[in-house]
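Every protein chain but one is kept in place in this view of the complex.
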Amino acid sequence: MSKKGLSILIVAIIVVIIGIIIIDFIGNNALNRGGNPYEYNVDEYKEVDPSLIHYKETKNIALGDIIPRGMDIFKGDIYITGENFLKVIGIHGVQKLNISLEESGICVLARDEFIIAGLEQEVLIFDHMGKLINSWKPDTETTYITSLAILNNILFVADAGNRRVLKYTTEGNYLGEFEGKSESDDQHGFIIPSPHFDMVVNEFDELWIVNPGKHAIENYNEKGELRGFWASSSMNIEGFTGCCNPAEIAVLSNGSFVTSEKGMVRIKIYSQSGELESVVAAPEKFQEEGTAPDVKVDENDVVYALDFDRKLIRVFEKKLSE
Amino acid sequence: MAENKKLDRRDFIQKGARITLGASLAGIGIAAATKASAEKYVWQIDPFKCTQCGRCATDCVKNPSAVKCVHAYDLCGYCDLCGGYFKPGANKLETGAENQLCPTAAIERRFIEEPYFEFIIDEELCIGCGKCVKGCGAFGNGSLHLQIRHDLCDNCNECAIARVCPSDAISRIPASQAYIIKGNFTETQES
Amino acid sequence: MDQEAKIKLSHQIMIISGIFSLFVASLLLFNFWHMYKNDPVESKALKAMVEQLSSDPGNEELITEIRNYDLLARKAYFTSVWQVNTGSYLLLFGGLIFALALRINTDLRKKITKPEGSNEKLFPARIKAHRWLLVSGGVIIALSLWAGFGSKNYLKSYSPQEIAALPDEGIEVVQIVEESSPNAIDPETIPETNEAQNEELTEQPESPANPDARVNKIHFGFEDFRKNHNTFRGPFGQGISFHKNIPTNWDATSGKNIRWKVATSKPGYNSPVIWNDKIFISGADKTTRMVSCFNRNNGQLIWEHEVKDIPGSPATPPKTTDDTGLAAPTMAVDGYFVYAIFGTGDIIAFDLDGKRIWARNIGVPVNHYGHSSSLMVWKNKLIVQYDTGKGGRMLALNTETGEAVWDIKRDNLISWSSPVLADVKGKIQIITSADPNVAGYDIETGKELWKIACMMGEVAPSPGYYNGMVYATNEYAILAAIDPSVPSILWENDEYLAEVSSPVAANGILIVATSYGVLVAYDAMTGDKYWEHEFSNGFYSSPMIADGKVYIIDMGGITHIISADKTGKIIGQPELGEDGFALPAFAEGRIYLRTNTSLYCIEEE
Partner (left out) sequence: MKKILSRIFLLLLFSFVFFAAQSQQRFPKPEFESGYEQPTPTTPEPRSAGMEWADVFVLLAVLSMASWLAIKKRSRKGMIWLSLFTLIYFGFYREGCICSIGSIQNVALAFFDSGYKLSLTVLAFFLLPLIFALFFGRTFCAGACPLGAIQDLIVINPVSIPSWVRKTLDFFPYVYLGFAILFAATGTDFIICRYDPFVGIFRMNAPYIMILLGVAFLFLGMFFARPYCRVFCPYGVLLNWMSKFSKWHMTISPAECIKCKLCEPSCPFDAIEIPVNEKERTESSVRKNLKRFSFYLVLIPVWILAGGFALSKAHVFLSRANPTVYLAEILITHPELKTDTENLDIQTFLESGKSMQELVEEATLIRNKFRRGGWYLGGFLGLVLGIMIMNQFTMRKQEIYEPHKGNCFSCARCIDYCPVEKKK
C-alpha cells in the first residue's frame, strides 16, 4: 500500500474512532437505556376486578411537612401522631390541638375522657386540652409499642418488640400480659417479624388482634385466651401476602374488618369470618412497595387511610350506586 | 559572541519557562492538596436510596458484577414466606426451582426452628440483580440489600454503574467505612 | 539457524497464532451472541413453564421439568461465564504471540535502506498545516454555533403549573390550617371558633349579600378552574381538560350511556360551561336572548333568564349568518358569577343562583358573520376580545361591576377567534390570534408583551398554548409554532390549515382539524407529522384533549375519540344524530354535549 493510501487509511480510522466515541456518548442517555431485565413483577396481582371496589376516594387531607406515624378517628376529629407531635385536626383541616412530643408517637387512641398516645417505649395520656395526665413505661428495653385498644376499661398495649400484649388500667396499673400462645391448638403465638402489630375492639366488644406472621386475625377475651381466628394467605386479592400482613386493621359497625397491607398496598374489607367482601382501594392507588396505611373508620363507616408515602389522609366513602 | 548571546537568551527563556511551569505545577499541587484527603475513597451503594433497577447487574465493568446482595440478618424476620426468596405467588413454600425468585439460585434457605428460616446469600452465584432485594423490601423487612463488594470491585475512577444509577445511590465513601450495611445491630453491640 | 529459516519460522508462528486468535475471537463472539439471544438467567421458556404451573399447581411432571430446565439453564450460564474468562485469556495469549511473531518477522525482513531524507519542503508543508488548522478551528466554531443556535433551552419554557401532580379528580384536597386567630387564648374555645371561622373562609359564599364584601373575596385559581370546565375550551381556553374516566361510547338514538337529555329553549353555537353541579348555556334567536342554568346531575333546569333591558342594546339585532347566530360566544364562569356575551354587544353577569348582577353593552359590533369570540375570566377581570370591522380592540371588565379596567386598541383586522390565557412564569398572559398578529398581553394592564405577524385572512381559530409554545393557524395562512419568549416562529407548516377549529396541544403533540374533515397530529416541538385521519364530515368544532384522548365532534354530530399520542388510534366514533358545532364540556366520568336543540349528559354505565 502506498504511503499516501496508508495515511488516508489512518486518518479514516481516527475519524471512525472519534465518530464511535461521539455516537456512544450522545446515544447513552435516559431515553434509550431500556428497562430492567430483572424486574420483580407483581403486576398481575395488582389488578383488581373493578366490580369488587365498592369505595370511592372522596377527600384528601394534605399533612404537609410532618412525618406521621399513626392516627385515630373519634367523633369527627382526626387524632394524628408522628415525629414528634400529636395533633387534633377537624375534618375540614382545621388544627384544633398540637402537642409536641419529645419522641415520636407511633399510635394514638381517643376517647371521651382522654387521648392516649403510644410512643415506642412509653404510654402517654393527655386530656383534650393537651395536658399530660399520666404516663408510664413498660420495663423492657426491647419494647416497641404499635397499637392501643380499650375494652371494659382495660387498656391493651400491643408490644411488637416482645410479641406480647400488655394490659393496664387507664391509670397505668399493670394487669398482666399475654403472648397469644394457646394450649388447645398448635398456634405458635404472635409472630411479628416487623413492627406491625395491630389490635381493634369492635362494636360487640370483641378484641381482635392481628397475628401478622400467620396472616391471621385472632379474637381474644380480656384474659388473653384465644377464642377464634381466621387466616388467609395468598398473593391474590382474597388473601394477605408478604411476611407480616395485614399490617393495620379497623372494624366497620357490622363487625367486618378493614385491612391494610404493606408491600403491595391494598385496603380490603373482610367479613367477620374472614371472607373477602369488597375492596376499598386497589394497589394502583398507592406507591409501589409502599408502607401500609394506617386505617380507621368513623361512625358512618367512612374509611380513613393515613398514606405515609404521600403524607395524606385519604378518605374513602362507599359508592352510592351499591 | 553573537552566537553565545543567542544561546544565553535561549537558555534564559527555557529556564524562565521552566520555573514558571514548575511554579504553576506547585501551585496546582498545593491548591489541590488543600482539597485532598489522605483517606482512600471507594464506591458504595446507599441501600436507602437504591431502587433495584437491575443496572448493577448489567452495567458493572466486571462480569459478574462486583455488586452482591448482602443479608443484614439483624433486620431479618426469619419468615417462612420470604418475599426475597419466593416468586410472587409461589406454588409452594419449598426450595424447588419453580418457587425460587433468584435467577441464579444464589439464596440458600435453611430451617432453624418452627416457624423460623434462615436465608443465606451465596456470593459466588449472586449477580447483583437486586430482584430479591425488591421482594424483601416490598413484603419483608428489607434485610436484603445490595452492596459493592470491595474484594471484587476495581474501584474505577468513575464507577460505570454510578453513571447510570437512576437514584444516585452510588457515591464515594471513605475506605475506612467501606460498607453501608443496613441496621448493623450486632456490630454495635460487639463494639 | 540462518536468517531465512528464522523468517520462515516466525512466519509460521505468526500464521498459526493468528488463526488461533481469530478462532478464539470468533468463539467468544459466538458466545456473546448466544448469550444475547437467549439469556439463561432470565429464560423465557422457564417463565412460561412457571406461569403454566400457577394454573395447574399440582402437576408433578411439570415441576420436575422446571427443575431440570432450571438446572440446565444455570449450568449453561456458568459454563458461558467460564468460557468467556478462559477465552479472553487464550485470546490475550494468542494475540501476544501473534504480535511478537509479526514483530520479529518484520524486523528480520527489514532491509537496511539508505535514509531517504526528508523530501518534504518545510514552508509549503507549514502553509498546508496552517490551512488545515484553520479548517479545524472553523469546523469546531461552526459546529458549536450550529449546535448553539439549533438547540432551544427547554428549561426556560418550564412552568410549574403544567407539571404539578394531579390528584385524581373528584377528590377534595384539604390543607391543614394552623390556628391563626390572635385572640384565641382561651383553650376552651379554640377548637370550635376556629373551625367555624376557617370553614367560612374555605367554603366561600357563592352570593355574598353585601356587595362591599365581594371586593375582598378570594378568587378561585387555576386549580379550581380545572376541577370545573369554566370557559370555552376548558380552563384557560387551552383545550385541555383534567378530568378522567371520560366516556368513549354512546349512542343517542338507542339512548345508550345517555344519562339525560334536555331540550334547550333557544338555539346557540356556544359550548356549555360547568361550575360544580351547575352547567350553563346561552341561546338566542332574532328576538330574545337567554341564559340557562341546569343541574348537571339530572338535567333539571335551575334557572333561566332572558337578557333584556340593557342600556345601549340595539332594538333590532345586527344581521348575522345562520352558522354564527347571536349566541356563538361561549360563556365564562368564575365560581361566583357567570358571564355571557351576545352578538348584539351585550354582556351580562349573573350569580350562580341566577341573580342578575350587572349588564352593559360595549357597542354593536360591525361583523358580517356575527360576533363569536368567547369570554375568558381571571380573578377580577373578564376578558373580551372585540375585533370588529372597526378594528382590533380588547377589554378587561371588572367582574364585580362591568366597568372597563382597561380597554385597548389593537393593530389588527376583524377576527372571530377567542383569547387564551396562559401562565407564563407565574404571570397570566392573554394570547390572541388575528390578521396579522399573534400577540400576548399582560392581563393586569392590557399591555402588549409580544407580537408576531404571521396570520392573514378571516381568523377564526383561537391559538393553542402548550409548554411555553403558542400555536396559531388559519386557512390560507400557515400553521405556526411560536416561541413567544423571542418571539419567533419555531416551525411552520401549510399542509393542513383549519378554517374555524382551534388547534390544541398536549402530551407533546399538536392536533389540527380542518373544515374538510382532516384531523392531523404533529410533534409539538418539531412539527413532524405523526398521523392524519380523513373523515367524511368537516370540523367547525375544536378538538379537546381529556383523559389522554382527543375528543372532537364533526358537523355530522359524530364524536371522534382518538388516543392523544403518536399512534393516533381511533378509540371510538359515537354518534349524536344531530349536527354538532359546540365543544364538549367535561366533568369527572361525564361528557356534556350541546346541539342546536338539546343538551346531553353522557356517562358510561
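As written, the chains take the letters A, B and C, and residue 1 is the first residue of each chain.
Keep in mind that, in the parts below, a residue touches a chain if its C-beta (ideal position, glycine included) is under 8 Å from a C-beta of that chain, and two chains touch if they have at least 3 such contacts.
What you see is a predicted model; the values in this text were computed from it and never measured.
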Next item on the list: Name every shown chain in contact with the chain that has been left out of the document.
Entry: A, B, C
Checklist line | Hidden-chain contact residue, picked from the options C:99, C:456 or C:571 | finding: C:99
Check: Where the complex has a chain not shown, which of C:30, C:82, C:132 or C:476 is the residue touching it?
Finding: C:132
Checklist line | Selected residue (touches chain absent from view) among B:83, B:128 or B:142 | finding: B:142
Next item on the list: Just the residue numbers, please: which parts of subunit A touch the chain that's not shown?
Entry: 3, 6-7, 9-11, 13-14, 16-18, 20-21, 24-26, 29-31, 33-36, 67, 69, 104, 141-142, 144, 160-162, 191, 193-195, 287-288, 291, 308
Next item on the list: Mind listing the subunit C residues that contact the chain we can't see here?
Entry: 32, 84-85, 88-89, 92, 99, 102-103, 106, 113, 115-118, 120-123, 125-137, 140-145, 147-155, 157-158, 160, 162-164, 467, 507-508, 525, 565
Notebook entry, point to check: Of the residues in subunit B, which ones touch the absent chain?
Noted result: 14, 17-18, 21-22, 25, 28-29, 31-33, 35-42, 48, 51, 53-55, 61-63, 70-78, 112-113, 116, 118, 120, 137, 141-142, 149-158, 160, 163, 166-167, 172, 174-175, 178-179, 181-189
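The rule is simple: only the chains that are shown with their structure count from here on.
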Notebook entry, point to check: Between subunit B and subunit C, what's the gap in Å when you average each chain's C-alpha atoms?
Noted result: 41
Checklist line | CA centroid of subunit A to CA centroid of subunit C, Å | finding: 37
Check: Taking each chain's centre as the mean of its CA atoms, how far is subunit A from subunit B in angstrom?
Finding: 31
Note to self: If I count partner chains per residue in subunit C, which residues reach a count of at least 2?
What the structure shows: 42
Next item on the list: For subunit B, write out the residues touching at least two other chains, lowest number first.
Entry: 89, 103, 129
Checklist line | subunit C to subunit A touching residues, read off their complex | finding: 39, 42, 167-168, 170-179, 187-188, 190-191, 194-195, 198-199, 202
Check: Taking the complex as given, what residues does subunit A use to touch subunit C?
Finding: 37-38, 56-64, 87-90, 92-98, 129-130
Item checked: Interface residues, subunit A side, partner subunit B - complex -> 28, 30, 33, 36-42, 44-45, 188, 191, 193-194, 213, 233-236, 241-245, 262-264, 288-289
